[in-house]
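First, the structure itself, so that you have it in front of you.
One protein chain omitted, others in place.
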Amino acid sequence: MTENLKIIEIEVLRYNPESDQEPHLEVYSVPFSDDMSVLQGVQYIKDNFDGSLTFRWSCRMAICGSCGMMINGIPKLSCETFLRDYYPDRIRVEAMAHFPIEKDLVVDLSGFIEKLESIQPYIIPKEPRSLDQGEYIQSPKQFNDYIQFTSCINCTLCYAACPQFGLNPDFIGPGAIALLHRYNMDSRDGAAAERMELVASEEGVFNCSAVGYCSEVCPKHVDPANAVNINKTNAAKDYFLRFLSPKGGAK
Amino acid sequence: MSKRRPYVRSMEGWWKKNPYFVEYMIHESTALFVAGYAFVLLVGLIRLGQGEAAWNGWLEAMQSPLSLIFHLVFLVAIAYHTYTWFKIMPITMPPIIVGGKRVGPGVITGSGLLAAVGVSLVMLVLVFWFGG
Partner (left out) sequence: MKSGLKRSNAPIFWSLFGAGGMLSALFGPALVFITGIAVPFGFLLPADAMSYPKMLAFAQNLIGKGFILAVIALFLWFAAHRIYHSLHEFGIHAGLAAKLICYGSAFVATVISVVVLLGLGF
């Protein structure tokens, strides 16, 4: 520990499923330099004070999407949030809101993974295409229709920001719907009608009440709220027009 | 045996925990005032259907100080609804492309508010001309 380092107090929400009935806060005094992220602060605690502190991280450069935490109550990637911006105040670090806490700062993401699978996050071609038909041609305009929604890193900060997901864990939620929209909007894809069944279902887009906070916290400017709300319009059209369309809408 | 015991936190009081949610609840609650005003109009319509004396009774009630206070509150609350309705419009609308460029959120909110001001002026002018 160097003398000229500043000291910041980090309050961490701890939970050990083997010994704790419920989570509790613990405070650590962490010396830091101006280039240290909140993630590094938490790592310092693990290395120096309590090796059992559990949290997820990988890339340390805001691209793997695994280090999401509530920092002073706001969902953020801890690797791109800096301790200097909170000093000299105490900083509170908690597991991402609305998810079950597995241990300390690690949450149970299995529900999210299931939702991700359910939206069929891959291109389902309109019609089978053989190799000698060549590649798909896509215009810059067609590319622009979906590119924004490809930026999602599955960090689930938007879920931690979404009270409707907190109130109804079955809601497919902002991130997965943004990705669903990404494939629907892709000119090579032809499965929008198939995905509509999910969009229009009781787990679907109508759980959203346009709070809009998901888009606010998204570190990649995906604007998941926009994807959800565009699909409300789509689902309403499908609801009212399903009897008119020759193929019929989703069941 | 699995040692897993995922802890589910309560949602109790969630909307108090973030200023963003507090604002959300405030703008959602403007619906109460929209409903209140619509009920005032509904009563007016019913009174109109009951004839001139009933209608004049309703009009008189509308001239009471209490009614003025109520309508001043309605005005503030519903104007706030107008502002927030157009404020969230950019996230609720499909993108609008003009000249190859996506129209920004500020322009969408601004156009909505401008439309509300326009509609209000037209209504005021109409009542001014035909009401005298």
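Going in written order, the chains are labelled A and B, and every chain counts its residues from 1.
Keep in mind that, in the parts below, a residue touches a chain if its C-beta (ideal position, glycine included) is under 8 Å from a C-beta of that chain, and two chains touch if they have at least 3 such contacts.
Computed from a prediction, not measured in an experiment: that's the story for all the values here.
When the missing chain is restored to the complex, the residue among A:G41, A:G204 or A:P224 that touches it is A:G204. Set against the missing chain, the residues B:V8, B:V22 or B:A35 yield one that touches it, B:A35. Hidden from this view is one chain, which touches chain B at 11-12, 15, 25, 28-29, 31-32, 34-35, 37-42, 44-46, 48-49, 52, 55-56, 59, 62-63, 67-68, 70-72, 74-75, 78-79, 81-82, 85-86, 112, 115-116, 119-120, 123-124, 127-128, 130-132. The chain not displayed touches chain A at residues 118, 120, 163, 167, 194-195, 197-198, 200-204, 206, 209, 232, 235-236, 239-240, 250-251.
The definition used in the following text is that only the chains that are shown with their structure count from here on.
For this pair, chain A with chain B, the centres built from the Cα atoms lie 31 Å apart. Interface of chain B with chain A (complex): residues 3-9, 11, 14-15, 17-18, 20-21, 24, 28, 88, 90-95. Interface residues of chain A, counted against chain B in their complex, comprise 15, 17-18, 22-23, 73-74, 97-98, 100-102, 108, 163, 166-167, 209-213, 215-216, 223, 225-226, 229-230, 232-233.
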